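Note that this complex is displayed minus one protein chain, with the remaining chains in position.
Letters A, B and C mark the chains as written, and numbering starts fresh at 1 in each.
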Amino acid sequence: MSTIDRARLLDIYTRTMKVNRTDEKFRSLLMQGKVAVMYYCVRGQELVSAAAMAALTDDDYVVCTYRGQGEQTAKGIPAELWWAECLGKVTGTCKGKGGTMHITYPAKGIMVTTGVVGSGLPIANGLAMASQNNGDGKVTVVSFGDGAANIGAFHEAMNMAQLYKLPVVFLCQNNRYGEHTAFADHTSSESISARASGYGMRGVLVDGNDVHQVYPAMQEAVDRARAGEGPTLIEAMCYRMMGHFFGADFSYMPPEHLAEMQREDPLPKLRKVMLEHQFSAEELDAVVAGIDAEIDDAVTMALAADLPGAEELAIDVLEGAPA
Amino acid sequence: MSTIDRARLLDIYTRTMKVNRTDEKFRSLLMQGKVAVMYYCVRGQELVSAAAMAALTDDDYVVCTYRGQGEQTAKGIPAELWWAECLGKVTGTCKGKGGTMHITYPAKGIMVTTGVVGSGLPIANGLAMASQNNGDGKVTVVSFGDGAANIGAFHEAMNMAQLYKLPVVFLCQNNRYGEHTAFADHTSSESISARASGYGMRGVLVDGNDVHQVYPAMQEAVDRARAGEGPTLIEAMCYRMMGHFFGADFSYMPPEHLAEMQREDPLPKLRKVMLEHQFSAEELDAVVAGIDAEIDDAVTMALAADLPGAEELAIDVLEGAPA
Amino acid sequence: MGEITLAQALNRAIDEAMADDPGVFCLGEDVAAKQGGGVFKITSGLSEKYGEHRVRATPISETAIVGAAVGAALAGQRPIAEIMLMNFVGVCMDQIVNHAAKLRFMSGGQTNVPLVIRTTTGVGVGFGGQHSDMLEAWFAHVAGLHVVTPSNAADARGLMRSAIECNDPVIFIENILCYGLKSEDPGPGYRVPMGKAAVAREGSDISLITYGRTVLDALAVAGELASEGISVEVIDLRTIAPYDEAAVLASVRKTGLALTLHEAVRPFGTGAELAATIQEKCWDYLKGPVRRVGGTFSPVPFATVLEQAWIPTKAQIIEQIKAALGRS
Partner (left out) sequence: MGEITLAQALNRAIDEAMADDPGVFCLGEDVAAKQGGGVFKITSGLSEKYGEHRVRATPISETAIVGAAVGAALAGQRPIAEIMLMNFVGVCMDQIVNHAAKLRFMSGGQTNVPLVIRTTTGVGVGFGGQHSDMLEAWFAHVAGLHVVTPSNAADARGLMRSAIECNDPVIFIENILCYGLKSEDPGPGYRVPMGKAAVAREGSDISLITYGRTVLDALAVAGELASEGISVEVIDLRTIAPYDEAAVLASVRKTGLALTLHEAVRPFGTGAELAATIQEKCWDYLKGPVRRVGGTFSPVPFATVLEQAWIPTKAQIIEQIKAALGRS
């Protein structure tokens, strides 16, 4: 088993819990009817995002999806900007114009959040191509789902990335479902990572609920990319413990699958690892308490913030002032 | 080495030479300026098409590309209809409206000839899906190039075909170039057939210049498809001995590659096989002479045939008479 | 028969067509029973009834979905392919435009593509920039396609049957916000012919030409203005392309004024074609220029307040009508 130093473990734990507490908060606000927006829950996938982002610097690029809260939070978008965006406020990262499916925050490398399945992969290649052209040493990580691995964009991007040896990491969060369709009903191969060899690419399969698998795999892929050794496809197996989006039908989930995901929940597992590494329960709880306080502040600010004015419709369509 | 019975060998030889003589004739007409149309030469790939089509019945479906003369001729489109179409005559298969890149002839199962790289594969799945739904026992073969294996449609079609176990054969004619770009400069993997495993599909790599490899592989794939055992990806290695289309630049071809393709020319190889199988030179020459006579007649008829009238622009756009 | 929602109307029309013709089948993401019958439940109950071969849940592979539908249609079947949201046509326009629309012509009539592509969209759901576009103008600009959209449940039922029976490809556009609209059920076997507009409300002062969800706005506005003595004729195109030019021209020749209305962005939208044709063919009848109302020329914004500002409003429609009538 790999060793992750304690500082890094705490870092990953903190990021993981930020993602989780943000998710819990969002669901509670939605449940109470305090907000009414599209939100794609990340319960069950927190660790994958957190450990992956922990392997990056602030300058590295990330492309994610509608289910990108994990990457966005773990990469460090300030909570108040993130919440304001999700609530459609002018103080949000995108002035309320992007919303939950289109969070962007270049200051922390969150370059694109796309709502179109698979479309992030070719764009990630482009970010990586710019880094290769520039020699700026950045690595690009693109996160996507198992369902996305069946769309053409995935294929084209994999081939091109390997051909040019781009500094990019393809992070497939295989939560075993694409919307309502189970993995075996949408994918003809046994795994997504098995496809890597068809591109001459390195493919790695990890248990996304095990920090000792996700983080080292990610770190190695990032190191290789940065060293000019080309792309890696990482498939992190995980579970989507909620419906496709908040409020969506979940009735199609087989009971065995539900039981399985409860057993494999990454959060108790991570807590166990932390305790094994001599973090005390009090320490860990304090981390969470701090996060909760931060989130509460951010939500309070976001709720109180101004809405964008109608003039925003004409701004940012093309450069320059509207006619 | 597989054994192919003499009757089948003669059949394949005849189809091969039909393809070749049609190609030679087309180039000679173009060279002399007797016709001036886009034509994608098939010199070097005749055997692949011929052997593949020999494994099908008249009712089986074929989807091919702009470089589809081989499949079209070998599947049995009557020469006079084919030539008339290529010359833009109203007596052509498509009344001159489709042309060289869009030959269709359902009577012999040529369902689509597409000019868009890779687009034939998903359509082939649909034909095969209809057969699966109907239980009509037909098999669909789709022919495409090495370059086409890098476009999204390839990937989506492969996954879907395997998922549904469709009766389809994916025939990649790997002529080592996609337009002006060499295989290694457009594909990151060592072969196209290696990608099959990423879809849980059977993948087969054959020397497209060896009848003893192409025909049995094709026959087996067709048999399996017909038996409900699902799709196969066959990669037939071959050479494109001419420019991308008639008159196109060919200067980028490395001299070693040119030498290699001369050495591997499928026609002398096939003739050798025929002679080994006790066909006499006279017999073989007589086959070719018969083909030439048929082609000459067809060309004469096509040259003399009528052009379509302008009213054709309004016909076949939608069903029914134009308003 | 009682009332049905537009969603139910679609479901019943597909159900009947599948019962009548074994060549009709559905394919798309999440459409079968195992997936809960589709994200918007339009195909709910059908795989149970007709089997998984006739209601195929697919991978997220729109090119493969439409391509497979094209191929099956070429082989004589009548596939109904679902593209979950309209923006995703961006990944499969090639199959629709270069193939489905052209194969009849390019084959000289030897083949045809009896295919329905169902898709939905809508502004006002909070889906943001990549899930809300109305792209009907793209399809209308392509020879070889029919483009239809219902504004009520009865039409949905009748148009869907006609679309499935059409021997050419039909882009069938649904609006998420309309799924719950109720009509008296026109019953099994009901058909609304392709290419025929409906006079949704008769009037004499101005022709308001629209389709889909904005028919509701048009009718509401017509009702409001009636009390001010303004008589608005509302034309529901139902088929956007090729549209019922005769019905449009007849209405405008009667009223002498026209306003086009759609949710899609105004520039280069379908309203432009209508306006251009009307002014050309009704020149001598027109009392003033044809006016157009459409969505704001920007991506659809996320924030509700912006999204609502983006949508063509009743106030805008009223303003244009009054301006046309010189009553502003």
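The rule is simple: a contact is a pair of C-beta atoms (placed from the backbone, for glycine too) under 8 Å apart; a residue touches a chain by one contact, two chains touch by 3 or more.
All values reported here derive from a predicted model rather than from experimental measurement.
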Exercise. Which of these, A:L9, A:C41, A:A153 or A:A182, touches the one chain of the complex that we don't see?
Worked result: A:A153
For this session: Based on the whole complex, identify which of C:V91, C:A156, C:V234 or C:L261 touches the chain you can't see.
Result: C:V91
Exercise. Which listed residue, B:L10, B:V37, B:A107 or B:L303, touches the chain dropped from view?
Worked result: B:V37
Problem set entry | Sole contact to the chain not displayed, among C:R78, C:K102 or C:R118 | C:K102
Problem set entry | Touch criterion as defined above, residue of B:T181, B:Q262 or B:T300 at the omitted chain | B:T181
Exercise. For chain A, which residues lie in contact with the unshown chain of the complex?
Worked result: 61, 63, 92-98, 102, 104-106, 111-112, 114, 116, 119, 121-134, 140, 152-153, 156-157, 159-160, 163-164, 315-319
For this session: Name, in rising order, the residues on chain B that touch the hidden chain in the full complex.
Result: 36-38, 88-89, 94, 96-102, 114-118, 147-148, 150-153, 178-182, 185-187, 249, 251-252, 307-308, 310, 312-314, 317
For this session: Write the list of chain C residues that the hidden chain touches.
Result: 63, 87-98, 101-102, 105-106, 128-130, 133, 135, 137-138, 140-144, 241-242, 264-265, 267-273, 275-277, 279-281, 283, 288-292, 297-299, 301-302
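Just so it is clear, only the chains that are shown with their structure count from here on.
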Problem set entry | Reference chain C; chain at largest CA-centroid distance | B
For this session: State, to the nearest whole Å, the distance from the C-alpha centre of chain A to the C-alpha centre of chain B.
Result: 45
Problem set entry | CA centroid of chain A to CA centroid of chain C, Å | 36
For this session: Hunt down the residues of chain B that sit against at least two other chains at once, touch-wise.
Result: 152-153, 156, 159-160, 163
Problem set entry | For chain C, residues contacting two or more additional chains | 58-59, 61, 63, 91
